[in-house]
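Note that one protein chain of the assembly has been removed; the remaining protein chains are unaltered in position.
Labels for the chains are A and B, by order of writing; each one numbers its residues from 1.
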Amino acid sequence: MSDVVLLLITGLGLGALYFLVAAGLSLIWGLMRVLNFAHGAFFTVGAYAGWTASTALPSASPWLSWSISLVAGIAAGGVFATLTEVVLIRPLYARPVGQVLVTVGVSLCALALVEGTYGNDPKQILLPDALTGTTTILGAAITNARLLVIFAAALVLVLLLLFLSRTRYGLIVRAGVENRAMVEALGIDVQRAFTLVFAIGGMAAGLGGVLAGAYYGTIDPSRGTSMLIFAFIVTVIGGLGSIGGSAVAAVLVGVLQQFLNFYAAAGVGDFAVVALLAVVLLVRPGGIAGSAPT
Amino acid sequence: MNAAGPLLAVRGLNVHIGESHILHGVSFDVRAGGITGLLGRNGVGKTTTLRGILGLVPRSGSVRLGETELVGLPVHAVVRQGVGYVPEDRDVFSGLTVTENLRLAERQGSVLRYDLVYELFPELKARGSQRAGTLSGGQQQMVALARALLNADNRILLIDEPTKGLAPLVVRNVVDALRRAAEVVTIVLVEQNLRVAHRLVRDVIVLDQGRVSFTGDVDALMNDPELARKHLGLVAAGAAH
Partner (left out) sequence: MRGRTLLIAAAVLALLVALPWIGVPIPGLFERSLDAPGTLNVLALCFVFGTLALSYDLLFGYVGLLSFGHALYFANGAYVFAIALTRWHVGLPAALALTALAAFLLPLALGAICLRMRDIPFAMVTLAFAEAGSILVMQNPLGLTGGEEGLALSADALPAALVGVPNTHNLYWIALALLIVAYAVARRAVDSPAGHVWQAIRENERRVAVLGLNPYGFKLGAFVLSAMIAAAAGVVYVLLQGGANPQITTSGFTLALLVMVVLGGVGTLWGAVLGGIVYEYLDFRLVALANAPVLQAFPAVVRIPLSEPLFLLGLLFIVLVLFVPGGFGGLVRRRAPAAP
């Protein structure tokens, strides 16, 4: 029983991290039809910005230092994403393939710079004692950091849903996902929503980067890439452009992966996720939440 | 506003989509007030003309609204000059509620005519929280018209086939609404149903294969069988029934 609970919660935690990356990917795709390969780089830059900020103040209390790293990670992800959209994506609106390619270039460059600056070896993340401690839930000892990751992702989900349902920009984003041209034809400058969506996506990914550090205890330059790939899978399974669908798919993928990697063999879970993607696409090409794309 | 000049002046409007040349230097004037009909057979470029005015398709030439040149402006800036658009396929946002569809159309700085909209289409008030995708075709058309009518600072509305595919009863409703709307704003109307067009419009512009083939008074065109056949072809014969 305690194994099941443990796997369920670590799976949820993994799903939470996937969701933080997938949420932005899904919105960016839904609104702008851009497949953003740079999203893994937003995650990685967030993680390293957080680490750098926390090590810059060695004398600060662990809580303060970790809070600063959270803020730094969110800010770095947001700023990086905004710059990417404004400087590189915007000039290429008439060339969708060019946009994808440019995000590939951004991800190559950013990753190379991170590796050059920080090296390939994992960096230890110093956490407050309260986060490294464990809480016993139904007989399973769960690291508090993992519970925090789940809580944070749930909070982001709620905030995003509120943003989408309650604000004018949220309305523009939801309408733009359906029909961008018609939003323009109502006199709305959709480009501003594009920048906003990139900024929000970058912030969520940057937060994901810092939280992944807490989840795994270390950060390294290559994790962003595998996060990106699983986040892609999550967004496709969840239905591109749907935040709710992404959340459901993220949990599904994270939990499935953990259970199979534990009960079958390491790697089987990852495999099963890819198989799940293939099945979902063959049965429901639009994903869980979507209608069939053209 | 200069009462003597036209409200909308289109000069030499050219539109290419891919490799096909859709509009060949279309020129016409729309005077302020009332409804101007944009007529012609299927596929002659009526919808493209409206989309070209808005900038939804790449265009060249000149489109002046009052004193303002619209060619060169992005779509949202054209619309903010006071151009309302009701597309052929209505294009309501099906995942949004009726109220949200209207809220999205609200333009900052514009006086909002919710009273007029709800007076014309009381159903929209009752169905405010319903998703637009679950509405009937007629109700969706009401949402689309309401979005354009909502902003009092719109100087001209471009309305594309508002009666297409609607039941006769709903058509009557739409016609009434258009007539009321025309009291407060200038309308350019694309309409295949010539009986409806004849009842509503004052001036007519007829397109043929991407060119203007006739401009003038609606009665002059409709009451002259020769002219009607020449410019509107078999459609006119059908309308005579």
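Some observations on this one:
Simple rule for what comes next: a residue touches a chain if its C-beta (ideal position, glycine included) is under 8 Å from a C-beta of that chain, and two chains touch if they have at least 3 such contacts.
In this text, all values refer to a predicted model and were calculated from it rather than measured experimentally.
Listed by label, the shown chains that the missing chain touches in the whole complex are A. Touching the chain that is not shown, out of A:Gly98, A:Pro128 or A:Gly244: A:Gly98 (per the contact rule at the top). Residues of chain A in touch with the missing chain: 29, 33, 35, 37, 88, 91-92, 95, 97-98, 100-102, 104-109, 111-113, 115-117, 225-226, 229, 232-233, 236, 240, 265-267, 270-271, 274-275, 277-278, 281-282, 285, 293.
One rule holds in what follows: only the chains that are shown with their structure count from here on.
Chain centres here are Cα averages; for chain A and chain B they lie 44 Å apart.
By the touch criterion given at the top, residues 168, 171-172, 174-175, 177-179, 181-190 of chain A touch chain B in their complex. The touching residues of chain B, when paired with chain A in their complex, are 54, 56, 74-77, 79-80, 85, 87, 91, 93-96, 100, 103-105, 107, 147, 151.
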